[in-house]
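Below: one structure in structure tokens.
A protein chain is absent from this complex, but the other protein chains hold their places.
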Amino acid sequence: MFVLVNLKAYPCDPIEVAEAAAEVADDTGVRIAVAPQAAHLDRVAETGVETWAQHVSPVEYGSHTGSTLAEAAADAGAVGTLLNHSENRLKLADIDASLRAAERADLETVVCANNPRQIAAAAALDPDAVAVEPPELIGTGTPVSKADPDIVTDSVDAAASVSDVPVLCGAGISTGEDLDAAAGLGAEGVLLASGVAKADDPKAALEALVDPVV
Amino acid sequence: MFVLVNLKAYPCDPIEVAEAAAEVADDTGVRIAVAPQAAHLDRVAETGVETWAQHVSPVEYGSHTGSTLAEAAADAGAVGTLLNHSENRLKLADIDASLRAAERADLETVVCANNPRQIAAAAALDPDAVAVEPPELIGTGTPVSKADPDIVTDSVDAAASVSDVPVLCGAGISTGEDLDAAAGLGAEGVLLASGVAKADDPKAALEALVDPVV
Amino acid sequence: MFVLVNLKAYPCDPIEVAEAAAEVADDTGVRIAVAPQAAHLDRVAETGVETWAQHVSPVEYGSHTGSTLAEAAADAGAVGTLLNHSENRLKLADIDASLRAAERADLETVVCANNPRQIAAAAALDPDAVAVEPPELIGTGTPVSKADPDIVTDSVDAAASVSDVPVLCGAGISTGEDLDAAAGLGAEGVLLASGVAKADDPKAALEALVDPVV
Partner (left out) sequence: MFVLVNLKAYPCDPIEVAEAAAEVADDTGVRIAVAPQAAHLDRVAETGVETWAQHVSPVEYGSHTGSTLAEAAADAGAVGTLLNHSENRLKLADIDASLRAAERADLETVVCANNPRQIAAAAALDPDAVAVEPPELIGTGTPVSKADPDIVTDSVDAAASVSDVPVLCGAGISTGEDLDAAAGLGAEGVLLASGVAKADDPKAALEALVDPVV
């Protein structure tokens, strides 16, 4: 299982979460990555944790003020990027262009989508993985694996019908039980945010999360 | 072959083009539709021509000021809608929602896209048809069937790999030869705009266009 | 007082509301306009009511698929347009370009904004009027004149500091008392929507609304 912790614009200490993630990954062998604000990529990467961007812009080098250039993210230590998160929806053509930008910069990619139909569409654009996150469950604490397990299995089927891209499961994931349920539904990873980023003890939260797969 | 004439925001007389299209469709049996500005749907539909919207918004009935509600377009006489035209790119989630809106209002749908990869993604969202329009050729007068025939055949293959959705061919189509070439590459229709909308004699332009398939 | 009834994408009968508005305007001498979906402009204008667009695009004649061309709206009978409604926020440069588009087509303009600072900014772009609509009150039934009277008087002052553009008052307006309160705070008109569009009897709702100024 791949655990991707999205720090969004939370008022957390990104270094504390990064160090916790690096330690838990080392201790357990579970792959854990942290996606901070672009301005924090550098310092998060210095902790040694696998570092991801939350987004890269659909642009190449050039006149693009205010963009997040894939090469700049990579330069600051990112090895992957989320794209089309429900809080940052992109145009279809821009998901494609952002994927090509990420490829140029050797960033691994996860494209988020709402439902199995959009998952198939995202898979057709040839990312490294897709993540199904029903928007109505994000931030609720109700895991998609419990609230709507069919959406996960249907997404796994939809992705498989287009290519062999792995499916991550987002929205409402916070406990080891959620992670286990996601794995049972065919997900090869989880996307989570507040469950770790807002935890009093991020390290303990991560340890409890990955416990079922250790 | 299906011929869809997009009037964009051209300074043409939409009624003149609509009447020409209705006559040529009647005379030749070729399916021809006209997509005017939303504010002109009513009057274009009154000519008896098959009338399409250029876009419908990804919304249901509700508080959506400035939207183009699918039901209002249908009410004014539209029987289909373009979506995601290169001049009106949509978010992936919004293409999906606009398709569902169009379904609710019984509008047929054509989703535009730039390249075979995006064509496959669009096809995965279950429209009635997709249209490949390389943005660099739009408005050039150089038909995609000549400038880049592989993009058409690859789009037909990409769409077929996902579903059995027909592919239209846009960008630079204006003559009967272009239409013929598009058909030869596997396209089941063409999307065109200035070649008819800006013609001195739209009826003659349409007659010449459909001549090879009559 | 100017009463502008925004039909949004409501499932109302636009002709019924238009006819009611035309009658009440005739009977009372109060200026009342109706802003339907673009696809309904034609039929609403045919009722004789003052007809407004809900939005026009920041474009001139040309290749703008899915736009709402100011000239097309005017052609269909619109004599004015809302811009930058909180459900259709525009870029600063696009408000400017849409205002110039509306001018070209002889459409009167009302630019909406959230707060006095944005009202001053909108006024600087030289519209015919501005409308203050705190987004948190839209659709609540709580009139801004009651919930936050200072925002109205501050908006009137802010607009006056930049130019002599009149201020309309939106958000939560539905009764004659609300209209009266808005006038008392310096507003020269009201923007309303559900209070009329969703009323069982739109004519009665409008009569009650304008009663204090008849």
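Some points to look at:
Labels A, B and C are assigned to the chains in the order they are written; within every chain, residues are numbered from 1.
Basically, contacts are C-beta pairs under 8 Å (C-beta built on N, C-alpha and C of every residue); 3 or more make two chains touch, one makes a residue touch a chain.
Note that the structure is predicted; figures quoted are calculated from it, not measured.
Looking at the complex as a whole, the chain kept out of the display touches A, C. The chain not shown here is touched by just one of C:95, C:110 or C:169, and that residue is C:95. Among A:25, A:73 or A:167, the one in contact with the hidden chain is A:73.
Checked against the full complex, the candidates C:25, C:56 or C:120 give a single residue touching the omitted chain, namely C:120. For chain C, the list of residues touching the undisplayed chain reads 84, 86, 89-96, 113-115, 117-118, 120-126, 158, 161-162.
Within the entire complex, the positions of chain A that touch the omitted partner chain are 6, 8-11, 36-43, 53-55, 57, 59-69, 71-73, 75-76, 78, 82, 85-88, 138-139, 193-194.
Basically, only the chains that are shown with their structure count from here on.
By number of C-beta pairs in contact, chains B-C lead all other pairings.
Averaged C-alpha coordinates put the centre of chain A at 36 Å from the centre of chain B.
With centres defined as mean CA coordinates, chain C is found 33 Å away from chain B.
If you average the CA atoms of chain A and of chain C, the two centres end up 43 Å from each other.
Multi-chain contact residues of chain A (touching two or more other chains) are absent.
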